[in-house]
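This report concerns only the one structure given below.
Every protein chain of the complex appears in place save one, which is left out.
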Amino acid sequence: MIYSLCFVALFMIGLYSILAQRDLIKMVIGLNLVEGAVFFWTITMVREAGGVPIVDLAFPELPMVDPIPQALTLTAIVISASTTALLLTIIVELNRMARTIEIDSLKGLRE
Amino acid sequence: MKVFLTAIILAFTGGALFVNLGSIPDSFLLSHTASRFYREAVVTETGALNTVSAILYDFRAFDSLGESTVIFATVSGIVLLLSRKTLPVSSAGLSLIVKRTFGILTPFVFLLSVYIILHGHLSPGGGFQGGVLLAVITIIFCIIYGSSFDLSRYPPQRKTLIETTGALLFLGVGIIGIALTGSFLGNPSAWRGVPGTLPSAGSIVPINLGVGLKVGAGLAIIFYSMIQKTLKRQ
Amino acid sequence: MTLLEAFLLPLLLVIAILVVAFRDLLSSVITLSVFSTVLAIIYIIHQAPDVALAEVVIGSGLMTAVYIAVISKIRTYRQTHKRGEKE
Partner (left out) sequence: MIFSPLLLILLPLGTAFLIPLVDLFHVETRRLMVIISASFSLFLGFAALWSAWPELLAGTFFHSYHLSGWLPPLGINLAFDSLGLLFSSLVTLFSFLIIVYSIGFIGHHEGKYYVLLFLFQAGCQGIVMTGDIFNLYVFIELSAITSYALIAFERDRSSLEATIKYMVYGILAGVFIFLGIIIIYRSLGTLNIAEIADNFHRIPLTLQRTSVVFLLTGLLIKLGVFPFHFWMAKVYGSAPASISALLSGTLAKVNIYILLRLFWVGTGFSVLREAGWDRFLLGIALLSTILGHVLALREREVKRMLAFSSMGHMGMIVAVLSLNTPLGLFAGLLHAVFHALMKTGLFLSAGYFLRFREGPKEKRFTGAAYRKLPIFIGFIIFALSMIGIPPLNGFFSKWFTMQAFLEKDVYPAIALIYSGNILGLIYYLPFVRQGMLGKESIMKQKSTSSPTPGFFYQERFVTTVVYILILLVMSSGLLPFVFQEPFEVMIAELTEPIRYIEHVLGGIIHE
């Protein structure tokens, strides 16, 4: 419950940053926050109590948390990082062409 | 007006999200799920101790192939976008002490990343995390010594070579899997050792190595092409 | 819900708000890296060391470096542009 609240709050902060900012880099940071919120929610919604998802050979029967969301999140983190890097590169190139990263002065983004 | 609209959108979305996601009961979970099987059979079926690694590189290895391909695509895209005549930057601002300190530190970072890559099936970590640490070495070089040092030590061609080698290693392990087990990316039981030791877990170790090389070299290329100064503008 | 988490979750929210609120891009990015670190600590509390390691290395290591490289590039262009106007 408290995690969901936290997730929704983070998600909204990120969305606000995307919708209301005037700066492209701030927008990318907002996207990162939204992604971070989703990953946070994925990890924290643990269903059952348990330990780290690494088998201890001395006590192989110890319960562990569900490892699949962790694997999925790991994949998604890497994907989101590479997308962000590509987006930042494009912003740098655009800055070279247009000499600005302010959204309002970029007419092409408004069409 | 715009602020008002944004506030309404945010309030509506947030409310809807919270109402719907507030709590998910788990009474209707399927009784025998993949997750339960993974937790019970990870050691006997794959030889790995780290269940997350086992999922990433054995049970759902195809996901990892797709994921490292995403990094490969990003690297290609960024190199394509930033491919202009460039000038390596050399840094002069940092003092000898800083340079020496990081010179001593770098081998340890390298050692740590190799450890993380090779112990992916035993302890937290794996190809991705270790690969990123490898890329961090490039970042250290670029920041401390300037990218001309990095260029002379590890030219982009060599990085491309390493990256492609990693990618082909991943594919190659998959194809060996067809030959030995009959299915792509299969984990041949002949390669498994005693669980808990370094050469256990079959194909997970070479896949980790391949992913590590690919991710490390790829991210190094990304960072390197980002900090270069262009020779001539437009 | 441990005591540590009761401290970390509000901290996470505050940091997120700070990330958005900062006008200066550099402070915003540094705060984002702190955000990643706090997130990683929460992951460790939730028994996800693999994800925590990835988050620390990627979120607060690599991405911060990339962000800073990008910001410095953008600033350099701006400065050269301004100087060009004056001359």
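By letter and in written order, the chains are A, B and C; residue numbering begins at 1 in each of them.
Basically, a contact is a pair of C-beta atoms (placed from the backbone, for glycine too) under 8 Å apart; a residue touches a chain by one contact, two chains touch by 3 or more.
The shown structure was predicted, so the numbers you read here are calculated from the model rather than taken from an experiment.
Among the displayed chains, contact with the absent chain in the complete complex occurs for A, B. For the options B:69, B:106, B:123 or B:148, the residue in contact with the chain missing from this view is B:69.
Of the residues in chain A, those that touch the hidden partner chain are 18, 24, 27, 31, 34-35, 38, 41-42, 45, 47, 68-69, 72, 75-76, 79-80, 82-83, 86-87, 90-91, 93-94, 97-98, 106, 108-109, 111. Taking the whole complex into account, chain B touches the unshown chain at residues 20-21, 24-26, 28-35, 37-38, 58-63, 65-67, 69-70, 72-74, 76-81, 83, 157, 160-161, 163-164, 167-168, 171, 177, 181-187.
As a convention for this text, only the chains that are shown with their structure count from here on.
Taken together, the touching pairs cover every possible pairing of the chains. Chain A and chain B have CA centres that are 16 Å apart. Multi-chain contact residues of chain B (touching two or more other chains): 50, 52, 124, 128, 222, 226. Shown for chain C are the residues in touch with two or more other chains, namely 48-51, 54, 58, 62, 66, 70, 73. Those residues of chain A whose C-beta lies close enough to touch chain B in the complex are 1, 4-5, 7-9, 11-12, 15-16, 19-20, 41, 45, 47, 52-57, 60, 64, 66-68, 70-71, 74-75, 78-79, 82-83, 85-86, 88-90, 92-93, 96-97. The part of chain C that touches chain A in the complex is made up of residues 1, 9, 12-13, 16-17, 19-20, 25, 28-29, 32, 35-36, 39, 42-43, 46-51, 54-55, 58-59, 62-63, 66-67, 70-71, 73-74, 77-78, 81. The touching residues of chain C, when paired with chain B in their complex, are 48-54, 57-58, 61-62, 65-66, 69-70, 73.
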